[in-house]
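What you see is the complex with one protein chain gone and the rest in place.
Right after this comes chain A.
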Amino acid sequence: MTSIKSPSTPQPTPPPPPAAALRVGTSDLGALVTNNLRQSGIYVALVVIVALFAVLTDGVSLSPGNITNIVLQYSYILVLAIGMVIVIIGGHIDLSVGSVVALTGAVSAVLVIRQGQPWWVGILAALAVGVAVGAWHGFWVAYAGIPAFIVTLAGMLLFRGLTLRVLDNVSLSPFPAEYQRVAAGFLNGLLGGQGFDAFTLLIGAVAVAGYAVSGFRTRLARIRYQQRVESFPLFVARVAVVGAVIMYFAWQLAHARGLPIVLIILAVLVLVYGLLTRRTVFGRQVYAIGGNLSAAALSGVRVRTVNFWMFVNMGFLAAVAGVIYSSRSNGAQPAAGNMFELDAIAAAFIGGAAVTGGVGTVVGAMVGGLIMAVMSNGMQLMGVDQSVQSVVKGLVLLVAVAFDVYNKRRAGTAR
């Protein structure tokens, strides 16, 4: 029988290591990888899938023309995924976005094609309709307290019906050339052609420089606040890898048709929404509501307002996707956007969002969307049957989420 070891009052635990110790960066790549397993897991998956299809298609999938194609073909899904991941982080879902894509495209087409309004009137009208639809959903979810699943399921039917009504059940086409440029236009030749587009390379270089500078500034700020940062060589390596990927991408685009306008739109959206979710009070409140609604409410978060704007934003982005899609398909069809909601939802979940809310990132959803895009595209190049494509996509969604669940479990349960 041992006696009591320390019969004194409780000792405070030893103070945390002095700030100097924290400032020393970690170069432990293994630790970094494990820490970011959830995120890095999908990056690895994307790289593997890209490599796999590069091999399977004898490099065709990485050809300049095809890379341009992927961008053009899947941009609207990625735009939808941005809004969708925010809605999912907030603990909701939006099943209506496919119908909203159709409706906004239809409104635009009626104005521009049937009534001969200028192209920008069509775009503004589409965006206004999208915002109105979002406000409609937001009202029912936030203020009437109806679950988003029901509200947007109703919206899916409702807005599909309205689309048919607006279009009088027929397809409209074609759009004027200016409108088509949204999805099919390129910025090229601005610096003259040398067999490739120097302007695209320049933009690529600017992007890399921006990434490096902002990364470096964040790093400096973190050091100033005495936080742990990665070691300098690792930082340089990270910038170099990302820079190389961007420049490769730009190089390929430059050797095709130049910089797609839609890619610029997408890049701006990713940048803006990435910052919105990570750095703004609004973004924080979305995570807080999804993580624990009651706790958020009792912390002074205006839950209804945040929920309302979440859906308004989704409606807006659905309209952006609607404009891009109508521009790309050069018209409006009653069945446009069918099943888009499922692709957007799948992108968000593959990208690490949690069904229960509170977890997810815009960048993750983009990677998730790209995984789907590269796979679909690769299988199309290989001439794989539509039925098989669908099976594979379904399995990838399942495996991605299963992997995520497995990771969470391995990360350790509470004591």
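Note that contacts are C-beta pairs under 8 Å (C-beta built on N, C-alpha and C of every residue); 3 or more make two chains touch, one makes a residue touch a chain; residues count from 1.
Going forward, contacts and distances are computed from a predicted model.
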UniProt protein name of the chain not shown, from "Carbon monoxide dehydrogenase", "Methionine synthase", "Carbohydrate ABC transporter membrane protein 2, CUT1 family" or "ATP-binding cassette domain-containing protein": "ATP-binding cassette domain-containing protein"
Candidate in contact with the missing chain, chosen from A:Ser173, A:Ser214, A:Ser299 or A:Ser390: A:Ser299
Options A:Gly204, A:Gly258 or A:Gly358, residue touching the unrepresented chain: A:Gly358
Identified contact with the non-displayed chain, of A:Gln115, A:Thr280 or A:Ser390: A:Thr280
Touching residues (missing chain, whole complex) on chain A: 1-10, 12-13, 15-16, 221-222, 224-225, 227, 278-282, 284-285, 287-288, 291-292, 294-302, 354, 358-359, 411-412, 414-415
